[in-house]
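Structure provided below as structure tokens; questions to follow.
Removed: one protein chain of the complex. Kept in place: all other protein chains.
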Amino acid sequence: MSEEVAIVGIGCTGFKSITPDISYKELMFEAATRAYQDAGNINPRKDVDAFVTCAEDYWEGHSIFDEFVPDQIGAALRHLFTVSSDGMIGLATAFMLIKTGEFNTVVVEAHSKVSDVTTFTGIVNFALDPIFNRPLGGHPHYMAGLEMTRFLHETENTREQCAQVVVKNRRNALSNPYAAHGAQLTVEDVLQSEPYFQPLNRLDISPVADGGIVMVLASEKAAKKLTDKPVWIRGIGWNSDTSWPESREWGRAMYTELAAQMAYKMAGIRNPKKDVCFAEIDDSFSYKELQHLEALKLCSNDEAGKLTEEGETEIYGDLPVNASGGIQGIGYAIEASGLHRVLETVLQLRGEAGKHQICDAKTGVAQIWRGVPTATGAVAVLSREVK
Amino acid sequence: MTLEKINDPREIRQWPGHMETDYIYTLGVAGERFFQEIKKNGKIMGAKCKRCGIVYVPPRMYCERCFEKLGEWVNVGNKGTVFTYTVAHIDLNGAKLKEPTIYAMIKIDGADGGLVHKLGEIEPEKVRIGMRVEAVFKPKDKREGSINDIRYFKRVK
Amino acid sequence: MSRKKSEECTYAGTEIKSEDIKQGKVLTLRDRPKAKYLWSTGVAMGRFLKELKNGKIAATTCNKCGRIMVPPRMFCEQCFKPTDGWTYVKDTGTINTYSVSFIAGDASRIKEPIIVIVVDLDGASPGMGILHTMSEIDWKKVKFGMKVKAVWKPEKERAGAITDIKYFKPA
Partner (left out) sequence: MFGKKRVAVVGAGLTLFRRNMKETGREMCYEAAKMALDQAGLTLKDMESVAYGSAPDAFDGIHMKGENMTDGSGAWRKPFSRVYVGGGTGVFTADAGWWHVASGLFDTCLVVAEEKMSSCYPHPAYAFTTIFDPIMDRPHGTTLIWIFSLEMHRYMHVHGVKKEQIALVSVKNKRNALDHPCAQLGAKITVEDVLNSEIMCWPVQRLDISPTSDGAAAIVLASEDVAKKITDNPVWIDGVGWCIDSTYWTNRDLYYPDYVECAARMAYKMAGIKNPPKEIDVAEPYDPFDYKELHHMEGLLLCKKGEAPKLTQEGVTQRDGDLPINPSGGLLGVGNPIAAAGLMKVCEIFWQLRGEAGKRQVPGDPRTGVAQAWGDLMQYGSVIVMRR
């Protein structure tokens, strides 16, 4: 008999465009300290069965970054490992560990110290295929420009509606103390910002941010001892479409459609539009929020832009999307981006989201994409109710 | 939380480093054949999966869907259709380009995929999805077995 | 589909020689990443580096386990709590282990061997060592447990780096 899995503790440093006063170790230590206290003041030296950390070497400037993780999160001479992926796939890994029945309490860590990197685009570029794509040269975000053109071509969503996503999310971020990039903008501001990869403009592309997150997951039995406000992982899914950009759909986010299918099936959700109250999803490029909303089946195809324009995805709307400010408003936090979507979903479900709290949030969806040039994403369905 | 924090901005310091060295990539079993054909013959070749019927461009040594080993090579010609495009105005370092670069995903005729490449001999405003284009190769003696042996794709007149 | 035993399998792959690459017998592409960093040194290492410039080795302390830790950190990894304060350790110590390198980082050969040591510093908790190099001794005469002392760069040349200690020499 297997147990359900809950998130019983969250810790976050908040996000800033730069954190020059602390090292990445000190950043992680802060997030860990907060998470363990939130999880009923557990002692990671004794009370945690496994630790999952999420990082990629070139973001950190260290080959085998795994080496530099254990001490500051309480995992020295303990069962820690790295998943080279977004924190949400780390969450899925922790979920699987607990489901095996061999682990009761598992910690997930993800962070961004992206301000330590002085060649951000050089590193994104180094992820392109060295044979077919990289030799073309240029700024790698042209891949997103290609995708946006096709997305707008295939659907009835408009350029202006994409800009509205940015306006909404950066405004929402003003209500979120964690967010680094809150702003009052207009659709015109976005449309008139410099063209970068047309139709993508400068303000369609999320700015980056530093921050650390640690989460504590527990089995049903352990969760009840640690907290009176568990948030249950009802379903989780992750998926990778072909690694060849040339073979992708471009207009559709297949990775999210398939990850959502997996997560919804696990959660027993047949009608996401009805069963999901709100969503925290990847909006790292403006159009991505619309593309992902449709892939998540939270609206019909061609409808995401219209809903956005009509205000339905605002905090007070029928389907609040990125009430936290999303990646546009909080900042792109590399591998912590997905775990932060989860964290904001947990805050909403606990009723602790403060000024951006959504009324009566029962079930939420968190989703992430790993960014250019990947076709990998993850989806989590979270709920206040265990079943 | 650490008990001590930095309060004096003069105490803030960064330590420099890098992860830069040279890399030499082999093009692989499929890539070697593909680029030799481009280099020597100016031909774009695809690899066909007999089981799925898919013609892969860029070619693979295996079908990603069914894992058949691919042995059948098909000359797919040098023409295709713009499937999507973008006009880039900044370079890798974020500096404004003097002339914008037009990138496009070109569906190659007779193939299920295509190539991500550049468009040339056209103004950005005139590019359309569905536009017919063909590969413009470098002269044979300048070709070295790279995707840049195709200079760009241009509109079919 | 029928199952193949390991003996019946072909172990695939195409070997090429380094010369094939050099002579252009196989096609290759070259690249070099742009990957530069400026890591924030933070509270612990920031102070440590600043103290090195002054010719001192700074360490942090944990009141719970009583350890004196170097390199310093703002957390005690054994107790999982913030460290409580600072102290100095000596620039003398004992060789915990050593090796003698005849090759450089790119695997090329070097003429003068480098004596590499882990030195447990006096004044720190037992076993608290740092990596450094040793000089002013024939490498064949280095011994485990040998007492060593730091040789500092002149104050003006110090940059706030571990290399402000030029090397360790026999005490």
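Letters are used for the chains, namely A, B and C, taken in the order the chains are written, and counting of residues starts over at 1 for each.
In this section, a contact is a pair of C-beta atoms (placed from the backbone, for glycine too) under 8 Å apart; a residue touches a chain by one contact, two chains touch by 3 or more.
Predicted model, so just to flag it, every value in this text is computed and none were measured.
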{"item": "Contact set of the excluded chain (shown chains only)", "value": "A, B, C"}
{"item": "Contacting the left-out chain in the complete assembly, out of A:L27, A:A180 or A:L258", "value": "A:L258"}
{"item": "Absent-chain interface as seen on subunit C, which is shown", "value": "1-7, 9-18, 20-21, 26, 30-31, 33, 37, 39, 41, 45, 48-49, 69, 71, 73, 77, 96-107, 113-114, 116, 118, 127-133, 139, 144, 161-163"}
{"item": "Footprint left on subunit A by the chain that the document does not show", "value": "1-2, 56-58, 61-64, 66-71, 75-85, 89, 92-93, 95-97, 99-102, 123-124, 126-127, 129-131, 237-244, 254-255, 258-259, 262, 266, 370, 373-376"}
{"item": "Residues in subunit B touching the chain absent from view", "value": "15, 17, 19, 21-32, 60-62, 64-67, 69"}
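Everything below uses one rule, namely that only the chains that are shown with their structure count from here on.
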{"item": "Chains touching both subunit B and subunit C", "value": "A"}
{"item": "Contact-richer chain pair [A-C vs A-B]", "value": "A-B"}
{"item": "Computed distance of Cα centres, subunit C from subunit B, in Å", "value": "40"}
{"item": "For subunit A paired with subunit C, centre-to-centre distance based on mean C-alpha positions, whole Å", "value": "35"}
{"item": "Two or more partner chains touched - positions in subunit C", "value": "29, 31, 33-45, 74-75, 82"}
{"item": "Multi-chain contact residues (two or more partners), subunit A", "value": "20-22, 26, 29, 58, 61, 116, 121-122, 125, 130-131, 135"}
{"item": "Contact set on subunit C toward subunit A in their complex", "value": "29, 31, 33-45, 73-75, 77-80, 82"}
{"item": "Of subunit B, residues touching subunit C in the complex", "value": "1-6, 11-27, 29, 31-32, 35-36, 39, 92, 145-146"}
{"item": "Complex interface listing, subunit A residues touching subunit B", "value": "20-22, 26, 29-30, 33-34, 57-58, 61, 63, 116, 121-122, 125, 130-133, 135-140, 142-143, 145-150, 153, 194-200, 242, 244-247, 250-251"}
